[in-house]
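Only one protein chain is missing; all other protein chains are in place.
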Amino acid sequence: MREHGQPITTPGLVIPDPVNYDIGREKVVETDSDLRTEEMLINMGPQHPSTHGVLRVMLRTDGELILEATPHIGYLHRCAEKIGENVQYHQFVPYTDRFDYLAAMNNNLAYAMAVEKLAGIEAPKRAQYIRVIVAELNRIASHLVMFGTYGLDMGAFTPFIYGFRERELILDLFEAACGARLTYSYVTIGGVREDLPEGWVRKAGEFLDYFQPKIKEYNDLLSYNQIFIKRTANVGVIPADRAIAYGLSGPVLRGSGVKWDLRKATPDLVYDQLEFDICVGEGRMGQVGDSWDRYFVRILEMVQSARIVRQALAKLPSGDYRAKVPRLLKPPPGEVYYETENPRGQLGFYIVSDGSPVPYRLKARGPSFCNLSILNEVAKDCLLGDIPAILGSIDVVMGEVDR
Amino acid sequence: MIAHIDYIPFFSWPEWLEGLIVMIAVYLPFVCLVAMFGIWWERKVSADIQSRHGPMRTGRWHGWAQSPADGLKLLAKEDLIPVAADRPLFRLAPYLSFVPAFAALVVLPFSARFIFVDMPISVVFLFGILALEVLGVILAGWASNSKWALYGAMREACQIVSYEIPLGLSILVPALAAGTLSLAAIGEQQGGGLHQWLAFRNPFLFVSCFVFFIATLADCKRSPFDLPESESELVAGYHVEYSGMRWVMFFFAEYAVMYILSAVACMLYLGAWYDPFGIVLWMEKAGYVWSSAVIGAGIIIVKAFTLVYVQMWLRWTLPRLRIDQVLSTCVKVLLPLACVNLIGAALWSWLVPAGWAQLAVQVLLTVIGTGGFLFFVGVLVRAMLSRRQGLRLTLLTPWHAIPVAEPPPGPEPASNG
Amino acid sequence: MGNMETVLFYGFAATALAGAAGVLLSRNIVRTAVWLLATLAAAGGFYFLLGASFVGAVQLIIYAGGTLVLIIFGVMLTARDPRVSFEPRRIEIAAGALVCLVLAGALVWVFLGTRWYQSPIAQRDGQGIARLTSAQIEALAPGVKDRLTDLDAEGTANIGRQLLSTYLVPFEVVSLLLLAVLIGAAYLARPRVPASPKIGSGAGPKEGRA
Partner (left out) sequence: MATDIAGKHPHAVVAPDAWRAAAEFLRDDPELKFDYLRAVSGVDYPKESKLVSVYDLISTAYRHTFAVKVETPRENPHIPSVAGVWPTAEWHEREAYDLLGIVYDGHPNLTRILLPEDWQGHPLRKDYVFPKEYNGIPCASTVNP
């Protein structure tokens, strides 16, 4: 029995912690005055309130100043790509829900479109419209989560509750459409799993009317709050060229002023028949590309998504909701790389097929994986209080970082 | 009975014992009650702001027994001490943080008669005792030997260096206006009616009231200044390694200091235990000594809890400042403001004759003060009313439930959500 | 045991001595700080017992609240190892002991030499105040008890008046000295790491940090 004061590990099995803690222990910041302070190595460990999941950031700090922030990932690695090579095309759809578990519809959409492009299948018109409606609603839900958790990171508890109140309504709509609230597997190869129940369109319209004024409420509560602005403006500034060089995508890239949105750049779905505009960070509260811009781009995107859903609901044609797809899908040998615009960035699938019903190689390019890679460069020379601000504005989901 | 216990020297053993009994019988339960009520009320206020219910189950009516239940649970919890912690200091820290909060009650008058010790310099004593409370926090951060706690302690040390001077200066301003350093004497000057309140005596005092309130926010580590225990950056700040009763000590200390500083704010600025219409003063003069004392105590407690409500209101709406912003606000904004108030109040009481000019200024400031107060009360009432017809949580009635075949004509009604 | 005051006096004296011993003997620097807190609080207690509550409160504010916080703050930032400890060599102990002896001798000599103030009551009946009960004091000097609170208030007012009248010059000189110290400290601890433009200063809209 473990006595009091005994270290709590299973006897005889001490898992070696790969990180050796004495790097930089002796290295002391040389200063001209005789005031020498010592660096400290902190593990903003896998369990931390503001790392949004199992991410460990190794901080080398000197007092409150951060000298180096190296993210250690891999805690949520489930070898989805290895499974992808042993599972048929249809069976892999539920795995795509678990990549970015806050926007499962968009993940399914990316995988389904990639496979359709590989196998040369064309989804019917109604299915494309349903896909757009569902993907954009999921984008609003995912941005609501970002709004809530970002407020929480900054110390304000109330936005989280209001953000999740609206998200509940979207989850009710999804539950009515496909029975699940988080991992839907609703968008499949060739179209959508089931047709929308009757009355769903009216309820979705009702939700949009209720949701539209709420965004002004969010802005009053958090966006234009002076303390929030002081905490996020001019913090973690990412210039546009560094954003492109590091392969950032989604609101993180647009926050730096780069006008790049896959829905406009490569409009495959019915996005070209719906008009909406790309929201870009203009440095309203400080330099272009700071944390406030990245946050506010997402608020603007929610407005645009609501506008898209409203138009799509109006133009929703009738017809069948799914193309005829053989149960044992054998796409011709070849390879395809296809990306769609997820709430957190561009989720890409590189699929190599050798004619058998099982893909030869399946690679998923997670947007958060690339967005996270810039953390070290941005977090240098900032304060400990800025780390939640920067991490929250990059809005990382560990599911798609570790895959 | 406890009216005017004489000064410490020259009193005999039984008198000292009597003081001890009063301290244990009256003040200790009072602090526990204040802390427990404060915790329960904070959960209710935060729930109200976030349009939810807060604790409803324990103890039937609105979960009033939630705090005692938490207390019992925490009593049963194991008091962990980290292996590499500095044991004696780890154990000492919570008491070092709770005792000053409790000792400050000695000089805090509840009404003209209910004062434990009427010290002539109670204001300075109070300020000295509350400066000790920080040591408990810093030791807790240091002794638990965890990097997060160390950061919490260092932030607390930075914070105290920045907010203590404005706090001290804005305590001196009303003392200077009232002419004495004793809280009871300051309180007695604010008797007759709303315009007598010290906050409305001159514009410098009016501004100094807000400076004092902001400094108390920083002192009891609340709302925008709650950096030493900021959850999102430092996990839980200085009390990250504490659990069970030790953690409760910190919690009690925080709520006790919150109440005490609000009571001091009411004492110094907002007409201590007198009501805005001068009734209590009239009762005191007309000889109803005991009843006026009890009513006065009630009034001061209600006023203090309104200020505590404002602190909670700020906590649940405002995000948290960063450490360098806290320092710059306290040093670059509050400090000069406090100095200007001090000098201004001194010049004011020297230059302005006590005649009608003073009265005119007092009435003007009263109008401004009550106008602002009523505006905020209006905001609160409008928020209360507008919440009633809020949207039902699920926009969608379960219309997609599959229509059940005709239910058997049993007694239970057809139930579909 | 006459009145409570003597009991309290010996209590405070004991804490002061224990604290001083603790400061000398403890290895860990933070523990020395805590023992120092005990001594300073006991010194504050003495002032309260003497009836000079203003000086006692100021002692609490300045020493316990101010200096001690800065000592602990300094210790935390610069201690190389979280639990830094001293291992004094023999030579140091001997030198320390010698200095202590010299100091102790001087103190004792001064202690015996001065003519301590005798309160008029004690002089009259010759047995000192300590062993009197409050009833006997009341009999000897009617009304002294409630005059005590006013005595203390007068004392405080007296301190204030003298500070700004007879001792005005030293008061101003000391404040100038403190100002110089403040500026010196600020200069010494200026930010060593050059703040790169990207450092988030949140200095409000449209004004990045130079």
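Lettered A, B and C in written order, each chain numbered from 1.
What we mean here is this: contacts are C-beta pairs under 8 Å (C-beta built on N, C-alpha and C of every residue); 3 or more make two chains touch, one makes a residue touch a chain.
Bear in mind that the values here come from a model prediction, so they are computed numbers and not experimental data.
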Task = In the full assembly, spell out which visible chains the left-out chain is touching.
result = A
Message = Among A:W260, A:Y295 or A:Y321, which one touches the chain that has been omitted from the display?
response = A:W260
Request  = List the residues of chain A that touch the chain left out of this view.
outcome  = 12-13, 15-16, 18, 73-74, 77, 79, 81-82, 85, 117-118, 242, 244-247, 258, 260, 265-266, 334-337, 339, 346, 348, 350, 352, 360-361, 363, 365, 369-370, 373, 402-403
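Operating definition for what follows: only the chains that are shown with their structure count from here on.
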Ask   = Which two chains have the most contacts between them?
value = B-C
Request  = Considering only mean CA positions as chain centres, point out the chain farthest from chain C.
outcome  = A
Query = Measuring from the mean C-alpha position of chain A to the mean C-alpha position of chain B, what distance in angstrom results?
reply = 41
Request  = Could you tell me which residues belong to chain C and also touch two or more other chains?
outcome  = 77, 201-202
Message = Going by the contact rule already set, what residues in chain A reach two or more other chains?
response = 63, 230-231, 383, 386
Remark   = The answer for chain B against chain C in the complex is residues 6-13, 15-16, 86, 88-89, 92, 118-121, 124-125, 127-129, 131-132, 134-135, 138-139, 142-143, 145, 150, 153-154, 157-158, 160-161, 164, 168, 180-182, 322, 324-325
Remark   = Within their complex, chain B touches chain A through residues 46, 49-52, 81, 83, 147-148, 151, 154, 224, 226-227, 230-233, 235, 316-325, 391, 393-396, 399-400
Key: Complex contact set, residues of chain A against chain B   = 5, 7, 40, 42, 48-50, 63-64, 151-158, 161-162, 165, 168-169, 172-173, 176, 197, 199, 203, 206-207, 210, 221-222, 225, 227-228, 230-231, 383-388
